[in-house]
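Each chain you see keeps its place in the complex, though not every chain is here.
In this document, chain identifiers A, B and C correspond to the written order of the chains, with residue numbering beginning at 1 in each.
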Amino acid sequence: MARHISIEHGEGGEMTHELIRDLFVKYFGHAEEAKFDAAVLDLPGSRIAFTTDTFTVKPPFFSGGNIGKLAVAGTVNDLAVSGAEPLYLSAGFVLEEGLSFDDLERIVASMAEEASKTGVRIITGDTKVVEKGSADKIFINTSGVGVVHPGWELHPEDIEEGDVVIVNGTIGDHGVAILAARGELGVATDLPTDSTSLYPLIRAVRDAGVRIRVMRDPTRGGLATTLVEITEDFGVIVELDQEAIPLKPEVEGACEILGLDPLFLANEGKVVFIVPEADAEKALAAMRAREEGRDATIIGRVVGRSEEGKLLLRSPVGSRRRIFRLLGMQLPRIC
Amino acid sequence: METQVHAEDRIAQAIERTKDPALARELLREVRRLAEKFVEVHGRPASFMEVCGSHTHALAEFGIKYALRDVLKLVSGPGCPVCVTDQQEIDAMIALADGEDRIITTFGDMLRVPGSRGSLMKAKAEGRADVRVVYSPSDAVEIAQKNPDKQVIFLGVGFETTIPVLAAAVYEAETLGLENFSMWMSGKLVEPIMRYLLDTGETRIDAFILPGHVATILGRKGFLWLAEEYGVNGVISGFEMNEILSSLYILLDLVLKGKAEIVNNYPYVVREEGNPGAWKLAEKYFMPVDMAWREIDVIPKSGMDFRPEYAHFDAKKRFPVTVGKPKPTACRCGEVIRGLIEPEECPLFGKACTPAHPIGPCMVSSEGACAAHYKYLRQ
Amino acid sequence: MCVGVPGKILERDEYTAIVDVMGSRLKIGILLTPDVEVGDWVLVHAGKALQVIDEQFALESIEAWKLINELREQGVIDPTDR
């Protein structure tokens, strides 16, 4: 018989205990370290990275993944792009009364699977159940702790003219996959999300001896917003080559239909690197050897430094225009 | 951006060619050459007005406007349907949204347009209004079907391209016998506003880049009056990079020759007669009416609104709202849409007025000239 | 004004059709182009097909450079202007 989450699963008593035992421990394992209110852990180093993200994606299941996969990959990626080896995750669930137990189990199983790709452990958690109508089925917060090993620090201060900007594949796939899964605007596609854990790829780039100046995963706000933030945070001027930015036809099609700009569409398995030109080939080779880096390519260059930083886009006709953060939200425009 | 051609389809390949960057660079070189020739001959750059917001957007996004800024004056006209709407009417549409009994449906462009009491987005955020963005007016009909206890109102703002699509939605609602669907109809017609601009002579325009999608409905014949009555050239253009560049080339060639022609440079979509069936459907429900344009007097027969016999679909009749005179602002949208000033000439541009905090509609809609300049022409 | 995109009809019934736009699919209304057939290309605006794309014209004149050449030959554009 199909089971459902009830308010009682969130009251902190016997039924919460059963849910933890029958589901979370089943997939995440039971850690001795987790007998206290916090997990107590020994780290291989005392320079850590610490990050958090809440996932509220609607719907929770979509082509190529689900919210659980996203939640693990997203936080692994934030740790990884900060120069850390991701070690531990927390998982905070907000469940809507009535969520089917089977759906929850699929999500939790995806989390465990995604965690195993990086070897990260889900070590502490929390579950709240809210009344029907008080959440969209499920929200998941993951926070993560990683260790920045000596020599793994990023060096944005070394960025110099001529450094190249690399992305590991096509952009906007996740945004379009979600748009299609929502079904509201009538666009359908089989294109899967690009969601994946990027630590193995980043590790491969690092192991290839590439000097990573800085890297970041362009999620919400898209490639453009992430690069604007890099340029502002570190005071660099980057020029992108519009023609070089890899794009799947389905993504271009969906954007044309709805009048959206793929530069601002969300990704969940992409990372942009700034590396010295001399290391570009090594970096590309390391990435292209992996499935999630097959379409890795150079999309732009650092053309200077300045206090405020600036992101420029060179169009096919040679004009350069400045790009700003996503303004508000992308609305389908028709008229 | 780089995409793989996904099909062996010959039309697909042809369409792909309209975006070919190598071809674009060649075309740009040729356009520049002709534009320079015009400067040589006339001692000033030629001045072309695009009357379509999508052209405004494309010229800015592709960098064409910027690339030619020294040799060709590209002036944005009244091509953004939201931008040309009278402020009092905008205020009325936003006031209409408040209320528990109704769902307001709209194209995305209207959501952030500033009314005197804030935008639809604000009404939504404050929980005063249930506002839903749809891609198609027919989606609004579907929402009405699914919410029989709510009044579903579509904000029907658009030019000739969109008017038949609005009519189709009314047709669907009529066929389904829906009593809870209505439309705030604010149809705009291109010819009367173009004539107004030509008649006042405020802006010196050498030729027009004509709206390819309006022409899809009206046909090339819908623009012949421009050459015949005013002796002005026009080229009906598509919207991809190379379609626009080739249209500029054609226009420059025409003005250099001093001819007065209407060239159809979008023939695979635009027929001589347009789509008469589509326009006939539009005329079944709607009729030309006098309409106030933003900061322009009422222009006779320049709008389309419901025929009296379809008053039961007319949101203006069913949900009368009264709004006061709009608060005057320093926004110069009225001049922007007439091509009298460039957005940068508005003192608020990029300072008090940004897409995140727009003062006028031209800064909101992605077809608005101010928004296009802000997004694509700042360096 | 108004965004329009070309798409290819994959299937149709009385009032609606599915079009393919570069691999993404969209359900549209065909009330304004009642004669479209599967395999036709149409121009879509706000969820409705506005016009059937003319294959002949598309193939012949879609290529801008070719078009300009032709115009030149037809005398629309000054043939000496090269």
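Following the convention adopted for this analysis, a contact is a pair of C-beta atoms (placed from the backbone, for glycine too) under 8 Å apart; a residue touches a chain by one contact, two chains touch by 3 or more.
Because the structure is predicted, anything quoted here is derived from the model rather than measured.
A.B. asks: Per chain type, how many copies make up the whole complex in this structure file?
C.D. replies: A x2, B x2, C x2
Note that only the chains that are shown with their structure count from here on.
A.B. asks: From the Cα centroids, identify the chain that ends up most central relative to all protein Cα atoms.
C.D. replies: Going by the distance between chain centres and the overall C-alpha centre, it is B.
A.B. asks: Mind checking the centre-to-centre distance between chain B and chain C? Centres are C-alpha means, answer in whole Å.
C.D. replies: Using C-alpha averages as centres, the distance is 20 Å.
A.B. asks: Where in chain C do residues touch two or more other chains at once?
C.D. replies: 1-3, 22-23, 45-47 - these are the residues of chain C that touch more than one other chain.
A.B. asks: Quick one: which residues in chain A touch 2 or more of the other chains?
C.D. replies: 186-187, 248-250, 252, 257, 259, 333-335
A.B. asks: Hey, which residues of chain A end up touching chain C in the complex?
C.D. replies: 176, 180, 186-189, 191, 248-254, 256-257, 259, 333-335
A.B. asks: Can you name the residues of chain C that touch chain B in the complex?
C.D. replies: For this pair, the touching residues of chain C are 1-4, 6, 8, 22-23, 28-29, 31-34, 41, 43, 45-48, 50-51, 53-55, 57-59, 61-65, 67-68, 71, 76-78, 81.
A.B. asks: Report the residues of chain C in contact with chain A in the complex, numbered from low to high.
C.D. replies: Within the complex, chain C contacts chain A at residues 1-3, 5, 7, 20-27, 44-47.
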